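One protein chain is absent from this view; the other protein chains keep their places.
Coming up: chain A.
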Amino acid sequence: MLWYTGRRILQMIPVFFGATFLIYFMVFSLPGDPILALYGDRPPAPGVIEQVRAQYNLDKPFIVQYLLYIGGLFQGDFGTTYSGRPVSDVMAQAFPITLRLATLALFFEAVFGIIVGLVAGLRKGKLFDASALVVSLLLISVPTFVIGFVLQYVFGIQLGWARTTVSSAAPYSELVLPAIVLASVSFAYIVRLTRASVADNLNADFVRTATAKGLSRRRVVSVHVLRNSLVPVVTFLGVDLGALMVGAIVTEGIFNINGVGGTVYRAVILGEGPTVVSFVAIMVIIFVVANLLVDLLYALLDPRIRYAK
(Lines give C-alpha, C1' and ligand atoms only; values in the text may rest on other atoms or scores of the structure.)
Protein backbone atom coordinates (compact mmCIF):
# COMPACT_ATOMS: atom_id res chain seq x y z
CA MET A 1 0.00 0.00 0.00
CA LEU A 2 2.82 2.40 0.97
CA TRP A 3 4.73 1.39 -2.13
CA TYR A 4 1.69 2.03 -4.26
CA THR A 5 0.96 5.43 -2.69
CA GLY A 6 4.58 6.46 -3.20
CA ARG A 7 4.52 5.44 -6.82
CA ARG A 8 1.30 7.31 -7.42
CA ILE A 9 2.70 10.47 -5.84
CA LEU A 10 5.81 10.19 -8.04
CA GLN A 11 3.52 9.88 -11.05
CA MET A 12 2.10 13.30 -10.20
CA ILE A 13 5.40 14.98 -11.19
CA PRO A 14 5.15 14.38 -14.96
CA VAL A 15 1.42 15.10 -14.80
CA PHE A 16 2.15 18.46 -13.17
CA PHE A 17 4.80 19.49 -15.71
CA GLY A 18 2.80 18.19 -18.65
CA ALA A 19 -0.34 20.05 -17.61
CA THR A 20 1.38 23.36 -16.81
CA PHE A 21 3.39 23.24 -20.03
CA LEU A 22 0.32 22.57 -22.18
CA ILE A 23 -1.75 25.29 -20.54
CA TYR A 24 1.07 27.81 -20.68
CA PHE A 25 1.48 27.02 -24.36
CA MET A 26 -2.25 27.45 -25.00
CA VAL A 27 -2.41 30.80 -23.23
CA PHE A 28 0.73 31.89 -25.11
CA SER A 29 -0.87 30.95 -28.45
CA LEU A 30 -4.04 32.94 -27.77
CA PRO A 31 -4.48 35.57 -30.51
CA GLY A 32 -4.06 39.25 -29.64
CA ASP A 33 -1.56 41.18 -27.57
CA PRO A 34 -2.57 41.22 -23.90
CA ILE A 35 -0.56 44.34 -23.10
CA LEU A 36 -2.00 46.35 -25.94
CA ALA A 37 -5.43 45.22 -24.86
CA LEU A 38 -4.77 46.55 -21.35
CA TYR A 39 -4.57 50.08 -22.69
CA GLY A 40 -7.69 49.95 -24.78
CA ASP A 41 -8.08 52.38 -27.66
CA ARG A 42 -5.40 54.84 -26.62
CA PRO A 43 -1.99 53.30 -27.11
CA PRO A 44 0.63 54.49 -24.57
CA ALA A 45 4.10 55.70 -25.37
CA PRO A 46 6.11 53.00 -27.23
CA GLY A 47 8.70 52.72 -24.47
CA VAL A 48 6.06 51.94 -21.88
CA ILE A 49 4.81 48.91 -23.80
CA GLU A 50 8.35 47.53 -24.13
CA GLN A 51 8.94 48.08 -20.44
CA VAL A 52 5.76 46.31 -19.41
CA ARG A 53 6.56 43.45 -21.82
CA ALA A 54 10.00 43.05 -20.25
CA GLN A 55 8.51 43.20 -16.76
CA TYR A 56 6.25 40.23 -17.53
CA ASN A 57 8.92 38.47 -19.64
CA LEU A 58 6.60 38.67 -22.63
CA ASP A 59 9.48 39.75 -24.88
CA LYS A 60 11.25 36.42 -24.42
CA PRO A 61 10.66 33.22 -26.42
CA PHE A 62 7.91 30.89 -25.17
CA ILE A 63 10.15 28.25 -23.67
CA VAL A 64 12.14 30.83 -21.69
CA GLN A 65 8.90 32.34 -20.40
CA TYR A 66 7.77 28.93 -19.26
CA LEU A 67 11.07 28.08 -17.58
CA LEU A 68 11.17 31.46 -15.82
CA TYR A 69 7.64 30.83 -14.57
CA ILE A 70 8.50 27.32 -13.31
CA GLY A 71 11.68 28.66 -11.73
CA GLY A 72 9.57 31.24 -9.91
CA LEU A 73 7.21 28.52 -8.69
CA PHE A 74 10.05 26.76 -6.88
CA GLN A 75 10.78 29.99 -5.02
CA GLY A 76 7.14 30.30 -4.05
CA ASP A 77 6.52 33.01 -6.67
CA PHE A 78 3.41 32.36 -8.74
CA GLY A 79 3.89 35.52 -10.77
CA THR A 80 1.78 38.66 -10.81
CA THR A 81 -1.40 39.63 -12.56
CA TYR A 82 -1.36 42.49 -15.05
CA SER A 83 -2.92 44.70 -12.43
CA GLY A 84 0.17 44.07 -10.29
CA ARG A 85 -1.36 41.78 -7.68
CA PRO A 86 0.64 38.65 -6.78
CA VAL A 87 -1.16 35.57 -8.19
CA SER A 88 -0.70 33.83 -4.82
CA ASP A 89 -2.91 36.53 -3.27
CA VAL A 90 -5.65 35.95 -5.81
CA MET A 91 -5.46 32.20 -5.24
CA ALA A 92 -5.60 32.56 -1.48
CA GLN A 93 -8.79 34.52 -1.89
CA ALA A 94 -10.53 32.43 -4.58
CA PHE A 95 -9.62 28.81 -3.79
CA PRO A 96 -11.04 28.58 -0.25
CA ILE A 97 -14.42 29.81 -1.50
CA THR A 98 -14.63 27.37 -4.41
CA LEU A 99 -13.31 24.53 -2.26
CA ARG A 100 -16.02 25.25 0.33
CA LEU A 101 -18.61 25.32 -2.41
CA ALA A 102 -17.36 22.11 -4.04
CA THR A 103 -17.05 20.12 -0.81
CA LEU A 104 -20.50 21.23 0.29
CA ALA A 105 -21.88 20.16 -3.10
CA LEU A 106 -19.97 16.88 -2.88
CA PHE A 107 -21.43 16.28 0.57
CA PHE A 108 -24.99 16.96 -0.63
CA GLU A 109 -24.77 14.77 -3.71
CA ALA A 110 -23.08 11.92 -1.85
CA VAL A 111 -25.45 11.82 1.12
CA PHE A 112 -28.74 12.43 -0.68
CA GLY A 113 -27.73 10.66 -3.86
CA ILE A 114 -26.79 7.46 -2.04
CA ILE A 115 -29.89 7.52 0.18
CA VAL A 116 -32.31 8.12 -2.70
CA GLY A 117 -30.46 5.62 -4.92
CA LEU A 118 -30.52 2.97 -2.19
CA VAL A 119 -34.23 3.31 -1.55
CA ALA A 120 -34.97 3.33 -5.29
CA GLY A 121 -32.81 0.23 -5.80
CA LEU A 122 -34.56 -1.61 -2.97
CA ARG A 123 -37.97 -0.72 -4.38
CA LYS A 124 -37.15 -1.24 -8.01
CA GLY A 125 -40.23 -0.81 -10.19
CA LYS A 126 -42.28 0.84 -7.44
CA LEU A 127 -43.53 4.43 -7.32
CA PHE A 128 -40.53 5.84 -5.42
CA ASP A 129 -38.15 4.29 -7.92
CA ALA A 130 -40.08 5.59 -10.91
CA SER A 131 -40.23 9.14 -9.49
CA ALA A 132 -36.52 9.07 -8.63
CA LEU A 133 -35.76 8.08 -12.22
CA VAL A 134 -37.93 10.84 -13.68
CA VAL A 135 -36.50 13.52 -11.36
CA SER A 136 -32.93 12.44 -12.05
CA LEU A 137 -33.59 12.49 -15.79
CA LEU A 138 -34.94 16.04 -15.46
CA LEU A 139 -31.92 17.19 -13.47
CA ILE A 140 -29.56 15.69 -16.04
CA SER A 141 -31.31 17.19 -19.04
CA VAL A 142 -32.06 20.71 -17.75
CA PRO A 143 -28.97 23.00 -17.93
CA THR A 144 -27.43 24.01 -14.61
CA PHE A 145 -28.06 27.72 -15.11
CA VAL A 146 -31.79 27.10 -15.54
CA ILE A 147 -31.90 25.13 -12.29
CA GLY A 148 -29.82 27.89 -10.72
CA PHE A 149 -32.09 30.72 -11.78
CA VAL A 150 -35.24 28.82 -10.81
CA LEU A 151 -33.96 28.00 -7.30
CA GLN A 152 -32.59 31.52 -6.92
CA TYR A 153 -35.99 32.93 -7.82
CA VAL A 154 -38.04 30.52 -5.67
CA PHE A 155 -35.89 30.39 -2.53
CA GLY A 156 -34.16 33.75 -2.82
CA ILE A 157 -36.90 36.04 -4.05
CA GLN A 158 -40.31 34.37 -3.54
CA LEU A 159 -39.70 32.63 -0.22
CA GLY A 160 -36.80 34.76 0.93
CA TRP A 161 -35.11 31.81 2.67
CA ALA A 162 -31.71 32.40 1.18
CA ARG A 163 -29.67 35.32 -0.19
CA THR A 164 -29.76 35.56 -3.95
CA THR A 165 -26.10 36.50 -4.09
CA VAL A 166 -23.22 35.51 -1.89
CA SER A 167 -21.14 38.04 0.03
CA SER A 168 -17.39 38.24 -0.56
CA ALA A 169 -16.61 36.31 2.64
CA ALA A 170 -18.86 33.47 1.41
CA PRO A 171 -19.59 31.61 4.67
CA TYR A 172 -21.00 28.07 4.47
CA SER A 173 -24.53 29.24 5.33
CA GLU A 174 -24.69 31.41 2.22
CA LEU A 175 -23.24 28.65 0.04
CA VAL A 176 -26.00 26.12 0.74
CA LEU A 177 -28.22 27.14 -2.15
CA PRO A 178 -25.39 27.45 -4.72
CA ALA A 179 -24.05 24.07 -3.53
CA ILE A 180 -27.44 22.46 -4.14
CA VAL A 181 -27.50 23.90 -7.66
CA LEU A 182 -23.94 22.77 -8.31
CA ALA A 183 -24.65 19.30 -6.94
CA SER A 184 -27.90 18.74 -8.85
CA VAL A 185 -26.56 17.03 -11.98
CA SER A 186 -24.08 14.81 -10.14
CA PHE A 187 -26.79 13.99 -7.60
CA ALA A 188 -28.89 12.62 -10.45
CA TYR A 189 -26.00 10.48 -11.70
CA ILE A 190 -25.30 9.16 -8.22
CA VAL A 191 -28.95 8.23 -7.72
CA ARG A 192 -28.88 6.23 -10.94
CA LEU A 193 -25.51 4.67 -10.23
CA THR A 194 -26.42 3.65 -6.69
CA ARG A 195 -29.81 2.37 -7.77
CA ALA A 196 -28.37 0.13 -10.49
CA SER A 197 -25.60 -1.10 -8.23
CA VAL A 198 -27.96 -1.86 -5.34
CA ALA A 199 -30.46 -3.63 -7.60
CA ASP A 200 -27.59 -5.73 -9.00
CA ASN A 201 -26.20 -6.65 -5.62
CA LEU A 202 -29.63 -7.57 -4.28
CA ASN A 203 -29.60 -10.45 -6.73
CA ALA A 204 -26.07 -11.51 -5.81
CA ASP A 205 -25.60 -15.03 -4.50
CA PHE A 206 -23.92 -13.84 -1.31
CA VAL A 207 -26.94 -11.71 -0.44
CA ARG A 208 -29.17 -14.76 -0.73
CA THR A 209 -26.72 -16.67 1.45
CA ALA A 210 -26.76 -13.85 3.99
CA THR A 211 -30.55 -14.05 4.11
CA ALA A 212 -30.37 -17.83 4.47
CA LYS A 213 -28.11 -17.37 7.51
CA GLY A 214 -31.11 -15.87 9.29
CA LEU A 215 -30.04 -12.21 9.17
CA SER A 216 -32.68 -9.50 9.29
CA ARG A 217 -33.50 -7.63 6.10
CA ARG A 218 -32.10 -4.43 7.58
CA ARG A 219 -28.76 -6.09 8.31
CA VAL A 220 -28.58 -7.78 4.92
CA VAL A 221 -29.09 -4.44 3.20
CA SER A 222 -26.78 -2.35 5.36
CA VAL A 223 -23.97 -4.87 5.71
CA HIS A 224 -24.04 -6.90 2.52
CA VAL A 225 -25.72 -4.76 -0.13
CA LEU A 226 -24.70 -1.20 0.64
CA ARG A 227 -20.95 -1.59 1.10
CA ASN A 228 -20.60 -3.62 -2.09
CA SER A 229 -22.68 -1.09 -3.99
CA LEU A 230 -20.54 1.86 -2.97
CA VAL A 231 -17.46 0.96 -5.01
CA PRO A 232 -18.65 2.45 -8.32
CA VAL A 233 -20.22 5.43 -6.50
CA VAL A 234 -16.93 6.30 -4.80
CA THR A 235 -15.14 6.25 -8.17
CA PHE A 236 -17.66 8.67 -9.53
CA LEU A 237 -17.35 11.00 -6.53
CA GLY A 238 -13.57 11.18 -6.94
CA VAL A 239 -13.76 12.16 -10.58
CA ASP A 240 -16.62 14.49 -9.78
CA LEU A 241 -14.66 16.65 -7.34
CA GLY A 242 -12.69 17.92 -10.32
CA ALA A 243 -15.81 18.37 -12.39
CA LEU A 244 -17.44 20.34 -9.54
CA MET A 245 -14.55 22.83 -9.44
CA VAL A 246 -14.86 23.38 -13.18
CA GLY A 247 -18.66 23.36 -13.18
CA ALA A 248 -18.55 25.96 -10.44
CA ILE A 249 -17.87 28.61 -13.11
CA VAL A 250 -21.56 28.67 -14.11
CA THR A 251 -22.90 28.48 -10.57
CA GLU A 252 -20.45 31.11 -9.36
CA GLY A 253 -21.65 33.35 -12.14
CA ILE A 254 -25.32 32.97 -11.16
CA PHE A 255 -24.76 33.68 -7.47
CA ASN A 256 -22.00 36.21 -8.03
CA ILE A 257 -19.44 34.23 -6.05
CA ASN A 258 -15.85 35.44 -6.22
CA GLY A 259 -14.30 32.00 -6.68
CA VAL A 260 -11.97 30.13 -8.96
CA GLY A 261 -14.33 29.96 -11.92
CA GLY A 262 -14.75 33.70 -12.41
CA THR A 263 -11.11 34.46 -11.75
CA VAL A 264 -9.85 31.94 -14.30
CA TYR A 265 -12.41 33.11 -16.82
CA ARG A 266 -11.25 36.72 -16.53
CA ALA A 267 -7.60 35.69 -16.62
CA VAL A 268 -8.12 33.76 -19.85
CA ILE A 269 -9.82 36.78 -21.45
CA LEU A 270 -6.91 39.00 -20.39
CA GLY A 271 -4.32 36.45 -21.53
CA GLU A 272 -2.67 36.38 -18.09
CA GLY A 273 -0.48 33.29 -18.49
CA PRO A 274 0.81 32.96 -14.91
CA THR A 275 -2.64 33.37 -13.36
CA VAL A 276 -4.34 30.79 -15.59
CA VAL A 277 -1.52 28.29 -15.30
CA SER A 278 -1.20 28.64 -11.54
CA PHE A 279 -4.91 28.10 -10.98
CA VAL A 280 -5.13 25.19 -13.36
CA ALA A 281 -2.01 23.60 -11.90
CA ILE A 282 -3.58 23.66 -8.44
CA MET A 283 -6.78 22.22 -9.88
CA VAL A 284 -4.80 19.44 -11.58
CA ILE A 285 -3.14 18.60 -8.28
CA ILE A 286 -6.50 18.56 -6.46
CA PHE A 287 -7.87 16.30 -9.18
CA VAL A 288 -4.94 13.88 -9.04
CA VAL A 289 -4.95 13.76 -5.23
CA ALA A 290 -8.71 13.15 -5.19
CA ASN A 291 -8.26 10.25 -7.58
CA LEU A 292 -5.47 8.82 -5.46
CA LEU A 293 -7.73 9.03 -2.39
CA VAL A 294 -10.46 7.24 -4.32
CA ASP A 295 -8.09 4.45 -5.30
CA LEU A 296 -6.99 4.05 -1.69
CA LEU A 297 -10.60 4.11 -0.51
CA TYR A 298 -11.27 1.38 -3.05
CA ALA A 299 -8.89 -0.95 -1.28
CA LEU A 300 -10.69 -0.23 1.99
CA LEU A 301 -14.10 -0.97 0.48
CA ASP A 302 -13.01 -3.98 -1.51
CA PRO A 303 -10.22 -6.09 -0.02
CA ARG A 304 -9.72 -7.91 -3.31
CA ILE A 305 -8.04 -4.76 -4.59
CA ARG A 306 -4.60 -4.58 -3.07
CA TYR A 307 -1.95 -2.24 -4.29
CA ALA A 308 1.07 -4.07 -2.93
CA LYS A 309 2.52 -4.57 -6.40
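A few remarks follow.
Simple rule for what comes next: contacts are C-beta pairs under 8 Å (C-beta built on N, C-alpha and C of every residue); 3 or more make two chains touch, one makes a residue touch a chain; residues count from 1.
Going forward, contacts and distances are computed from a predicted model.
Chosen from "Hydrogenase expression protein HypE", "ABC transporter ATP-binding protein", "NADH-quinone oxidoreductase subunit C" or "DNA polymerase V", the protein name that UniProt gives for the omitted chain reads "ABC transporter ATP-binding protein".
The missing chain, though absent from the display, is touched by one residue of A:D59, A:D200 or A:D302; that residue is A:D302.
Looking at chain A, the residues touching the absent chain are 3, 203-217, 219, 223-224, 227-228, 301-304, 308-309.
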